[in-house]
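Apart from one protein chain that is not included, each protein chain of the complex appears where it belongs.
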Amino acid sequence: MAEVHLSKVVKRYGSLEVVHGIDLEVAHNEFVVLVGPSGCGKSTTLRMIAGLEEISDGELKIGDRVVNSLPPRSRNISMVFQSYALYPHMTVRENLGFGLKIAGMKPEDIIPRVDEASAILGLEKFMDRLPANLSGGQRQRVAMGRAIVRHPDVFLFDEPLSNLDAKLRGQMRVEIKKLHQRVKTTVIYVTHDQVEAMTLADRIVIMRDGYVEQVGTPTDVFENPANTFVAGFIGSPPMNQLEGVVENGGARLTDGTLVQMPEDIASKLSDGAKVVIGFRPDAFAPKGHSLHPEDRSLEIALPVIISEPLGTETIIYTQLGGKEVQAKMLDPHPLQDGESLTFTLDLERLHVFDGETGKSMRA
Amino acid sequence: MLRLTLFVAMMILVVPGAWVVLTAFRPNVEVMARPPVWIPQQWTLNNFLGIFGFLPDRQQGLPVPSYFINSMVISLTSTFVAILVGMMGGYAFARYRFKGKGALFLSFMLSRTVPGVALSLPLFILWSKIGLIDTKFGLILVYMAINIPFTIWLTDGFFRQIPADLSEAAQIDGCTRWQAFWKVEFPLARSGLASAGIFAFLTAWNEFALASQLTRTTASKTMPVGLMDFTAQFTVDWTGMSAMAVLIIIPALILTFIVQKHLIAGLTFGGVKG
Partner (left out) sequence: MKFFRSPQATPYLLLMPAIIVILAVVLVPLLVSFWTSFTSYNLVRPDSLYNFVGLRNYKRLWGNEDFWWAFGRTVVFITIALNLEMLMGLGLALLVNRITWGQRTLRTIMMFPMMFSPILVGFQFKYLFNDSVGLVNNALFSLGLITKPIPWLVDGFLANFSIIVAEMWMSTSIFAILLMAGLLAMPKDPIEAAKVDGCNALQVFRHITLPFLMPFIWIAMTIRSLDVARAYDMVKIMTNGGPAGRTELIWTLMTRTGYQNSQMGMANAMGYVSILLSIAFTIMFYRNLSKARVFMGGAQ
């Protein structure tokens, strides 16, 4: 059993605090992804869990042990580095077996473990090569193999796919997912790619500037973003966000358009309050192409500025509330630039955020 | 034109050394001959036998064998220790951030700037007081001090070229920091360390200014000091001196060729990438 508990974990470099008291519980065999923009402290957090960075404050538990002051080797974890960090002077076989050898395991016990890992990852053909003679994807596999041979309690990944090209990244993503199904362990995975986060995670932790912004399942953070930051970060294309002022249970946008708000939210707001309304492109569709045609908060004719046909859907750029917004048209037909269309906005899927704090009003 | 210039340049680099080597293998009469003898007509090993004292009829006042042994012992020992100590220092500079790092690094480099001759004066006074004058140990200490800063500089560069990830990966694989160093970083830095070692060896092997003042007798005199004594002797024995010169060159020559590639890379990139 290996849960990971972080409570009020802080990292300071001298007087500069870069991680501000993170709380997180990772359950046994759970796949948790830390995601956030560059420099938000993901790697730092992961490296504190690994024992590669000292924890300045707070408590870290793996299983029931507080491991704050334990060196990496005593934490029974393994880690896949962004650069893979394969030992250049050792063959693939030696790379895989290194950790076991260090642990004092006998060669005859090491062999089956190494063979098992290489079989899982399809490395049999490369066992006697040096890392320099492997392709990027193969190196990546060796790095993962090196992590799994040790049967660790916790797997740590720091952007393991970011050095691969787009296609290979997609393949390896699936492989990591399969691997997790096969080798059940607790996984903490760092990435700044929200697609990776959505597809891999049981739960996503969204970080910004050393703070946790939201923790939740992929659907949860997608459907119910806790604030404007999460709303903008998760989902592609990103959520449209428009500023407005509350007026009669609706939000008056800067261009004068009035957007109806769901009643439960409107009841919490008084006239004149500043809000940000948010809606995903698929909630804003040309009339007749909407998923939920009944409840609508807005019906408006707008010109198509430009359209991007993607096959099964078309992304339409138009103008609303003084900003460019994106709409999504399912089951599309060809469009002319400049053509006027009637768009409907799905009331159910309208998000309203506090204009000052950016917090979601749904909670 | 290009090739001609190049050829002349290379000749200038090779001929002076080659001339000394040729002289080492010719009889003394050829040196004095007029018109000059360019290529030795009678090759001979007598000059070498002479300086090693195997030819009793040749007047020979210098105990070259003990100079040679002194030089070897002093250079090897000081190199070994300097590499060990310097490697630790270089590693600290390459891998850790700590207070006073820049100042400390600069101090090491400045300590290397002090000319050997200038340092020899106070060392002469001090070593006389504590009885280290004319001992191998006294000279070993000095050569360690000369070589440590440069070794730090070189090894800092070598270790920096090795990604820090590797040591971290090894620690996660179960190594202590110490094991991670010996099993991963050290093997990767080995060729660089070897060239740093040869650099240190050459410095010690070739050093004259300090050795000439801190040694007195066969107990500690080194080859360069011996060569100087030789030239200061009453009769000029060009062939004998050339033979001694060849003995000084050979070990240096062999070692340098072994590591030339790493040496250049280490010097340049250690410095330029800072």
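Here the chain labels run A and B in written order, and each chain numbers its own residues starting at 1.
The rule is short, and it goes like this: a residue touches a chain if its C-beta (ideal position, glycine included) is under 8 Å from a C-beta of that chain, and two chains touch if they have at least 3 such contacts.
Bear in mind that the values here come from a model prediction, so they are computed numbers and not experimental data.
For the chain that does not appear, the touching partners among the shown chains are B. Within the whole complex, the absent chain has one touching residue among B:T44, B:S191 or B:N206, and that is B:N206.
Considering B:Q42, B:S111 or B:Q233, the position touching the chain not shown turns out to be B:S111 (whole complex). The chain that is not drawn here is touched, among residues B:G89, B:G174 or B:G197, by B:G89.
Not every partner is drawn; the one left out touches chain B at residues 2-3, 5-6, 9-10, 12-17, 19-20, 23, 31-32, 35-36, 85-86, 88-89, 91-93, 95-96, 98, 101, 104, 107-126, 141-142, 144-145, 148-149, 152, 202, 205-209, 212-213, 224, 227-228, 231, 238, 241-242, 245, 248-249, 252-253, 255-257, 260, 264-265, 267-269, 271-274.
One rule holds in what follows: only the chains that are shown with their structure count from here on.
Chain geometry summary: the mean Cα position of chain A and that of chain B are 57 Å apart. Listing the residues of chain B that touch chain A in their complex gives 163, 165-166, 168-177, 179, 183-184, 187-188.
Listing the residues of chain A that touch chain B in their complex gives 50-52, 71-73, 77-79, 81, 83, 85-89, 98-99, 102-103, 146, 150.
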